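One chain of protein is taken out of this complex; the other chains stay put.
So, subunit A:
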Amino acid sequence: MIQLENVTKTYPKASRPSLDNVSVGIEKGEFVFFIGPSGSGKSTIIKLLLKEVQATNGKVVVNAKDVTSLRSWKIPHFRRSIGCVFQDFRLLPNRTAYENVAFALEVIGKTKAVARRVVPEVLELVGLGGKEHRYPHELSGGEQQRVAVARAFVNRPLILLADEPTGNLDPDTSIEIMRLLDRINRTGTTVVMVTHDSNIVNQMRRRVIEIESGRIVRDQARGVYG
């Protein structure tokens, strides 16, 4: 599902590469944590998978598509098969929970009728039934992140990327979000999560890939934060 082959990424003006000759494979339906200290290069992996940045060397394959050689005008369509959740939620403040999720559908050309059918369903799934018409500032942090997860998942993507999704949440709320991601993973969606929240990693007992200074130093099937 996801394949990195000898990937190196050096940002312009950086003295050392953010990712240094990294090779890793992730199967369909896996749940994978990327852990490591700040600046270790784990967020760069998310950016590479979205083709927000281009690998300096090596090959990135996502959904059997070679991302490294993907033409720029094909990127939008490619991204529709990937859902994304971030630490800062990235919701539109002037739209309700329902509208935030529906927006993601509308801008890729889905009709309002489709949105009316699918959005309540996915909001129910993330546990926001009854709060569809609240604005982000009327929701708690955890609830806002649920809206973001709903938006990422409403398209039924094959892959869900989560960049420190619990970074702004208290431990209890974080665990609720993790349960939600776990539930999404069980529907067959591959989940890749970047985090340095040791509690969560230790509780989930999933595959852990540790990165330090741009290199993979550990890849463990049912790992802990360590």
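In this text, contacts are C-beta pairs under 8 Å (C-beta built on N, C-alpha and C of every residue); 3 or more make two chains touch, one makes a residue touch a chain; residues count from 1.
Note that in this section contacts and distances are computed from a predicted model.
Trainee: One chain of this complex is missing from the view, so tell me which of "PPM-type phosphatase domain-containing protein", "Acyl-CoA dehydrogenase", "Cell division protein FtsX" or "Tripartite tricarboxylate transporter substrate binding protein" is its UniProt name.
Mentor: "Cell division protein FtsX"
Trainee: With the full complex in mind, choose from A:E106, A:E176 or A:D219 the residue touching the hidden chain.
Mentor: Checking each option in A:E106, A:E176 or A:D219, the one touching the absent chain turns out to be A:E106.
Trainee: Across the whole complex, list the residues on subunit A that are touched by the chain not included here.
Mentor: Spelled out for subunit A, the touching residues are 72-73, 75-80, 82, 84, 90, 92-93, 103-104, 106-109, 111-112, 151, 155.
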